[in-house]
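With one protein chain removed, the remaining protein chains of the complex are shown where they sit.
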Amino acid sequence: MFNNLTLGRSAQHKADLPVGVLFMVALAIAAACLFLTMALIDFGPAEQPLVTLVASHLEQSGVENPVTAVLLNFRSYDTLLEVAVLLIVALAVMPANSEQSKVRFISVLVPTERSFVLEAFLRWLLPAIVVTSGYLLWTGAALPGGAFQAGALLAGAGILLLLAGHHSFNFNASAARLLLVVGLAVFLLVGAAVILSSGIALAYPQAWAGILILVIEVAATLTIAAILVLLFCALQVEAPRANYEGLIKEERP
Amino acid sequence: MTGSELVIDLLLGCGTVVTAVLCLTAKDMFQAILLFISMGLLVTLAWVRLGAWDVAIAEAAIGAGLTGALLIATRRQLNC
Partner (left out) sequence: MTQAMLYAVFGIVLFGVGLFGALAIAHVMKKLLAINICGVGVFMVFIANASSGVAADYVPHAMVLTGIVVAVAGTAMALSLVVRINTLEQQEEDA
């Protein structure tokens, strides 16, 4: 079952699983789902001790949005480790090329084909996205929004910029590396620094909680945006020059 | 829960499941990716119905938008 991984066009000539096996798998999964549904109905309305806990401690958290409070104060270890996971994935997909560390982070190039609609659209869209992302970050303290949403929006802006073809990002540049780690670094530094006042890692002093959370969120937004753009860069067809070489190689046979 | 609300919830839920099934049975990879993005947007509406606004914003931006971009970029590289 796990050996028949196939890619692209080669998928056709490899046979799928026999119908009997598929039927058994479907039956087993249907039974499991039925059991889960029955368990859900049996379970009934659950007691939710966390609701009152969050509500009663919200004033101490430094923010008014309960989700942001949970993410960055009550369960900040989760978020810290999540930023670490993102960094690990970024390291895994990052193109390993030490020669490129001298190249600038953002370089301007001439696109092979221009899309005038996209370019004209981006002139309006990019500033709007950056402002919206800043708004989402700021408003995350009181209303829905926060670091992840803002970072994702910024990353969307970066991907659109890449697609227009006038710029390329080099994530081996030192500025880019700084962007990739700043979120985790600031998070860890703040988490360690509050030991001085409260004695526990990541337990912010109440008076400073709001501002500390905002600092962490700004850094996390930048890192999340940079890492998401890096993921797209790593998966995208290589830069125009490399692509051209690929074309020549394909024509050879 | 009033009748019209129930209809909206049922439509959203069934729509999500049907889109998921269509996504997995689609012959063309590009079609499958587009259906996956549509499913993400339907799920976003479901989060709004359930009152999870933060999750809805994140799902629209990351779950539907960025995942779709990553998938399409990979598909272009694989030519499948």
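Letters A and B mark the chains as written, and numbering starts fresh at 1 in each.
FYI, a residue touches a chain if its C-beta (ideal position, glycine included) is under 8 Å from a C-beta of that chain, and two chains touch if they have at least 3 such contacts.
From a predicted model like this one, the values you see are computed outputs, not experimental measurements.
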{"item": "Interface residues of chain B (partner: the chain not displayed)", "value": "1, 5-6, 9-10, 13-14, 16-17, 20-21, 23-24, 29, 32-33, 36, 39-40, 43, 46-47, 49-52, 54-55, 58-59, 62-63, 66-67, 70-71, 74-75, 77-78, 80"}
{"item": "Absent-chain interface as seen on chain A, which is shown", "value": "1, 4-8, 10-11, 14, 16-17, 22, 25-26, 29-30, 32-33, 36-37, 40-41, 45-46, 48, 50-51, 54-55, 66-67, 69-71, 74-75, 78-79, 82, 85-86, 89, 92-93, 146, 148, 224, 227-228, 231, 234-235"}
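Following the convention adopted for this analysis, only the chains that are shown with their structure count from here on.
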{"item": "Whole-Å separation of chain centres (CA-atom averages), chain A against chain B", "value": "18"}
{"item": "Complex interface listing, chain A residues touching chain B", "value": "7-9, 11, 65, 67-68, 136, 144-146, 148-149, 152-153, 155-156, 159, 228, 231-232, 235-237"}
{"item": "Of chain B, residues touching chain A in the complex", "value": "53-54, 56-58, 61-62, 65-66, 69-70, 73-74, 76-80"}
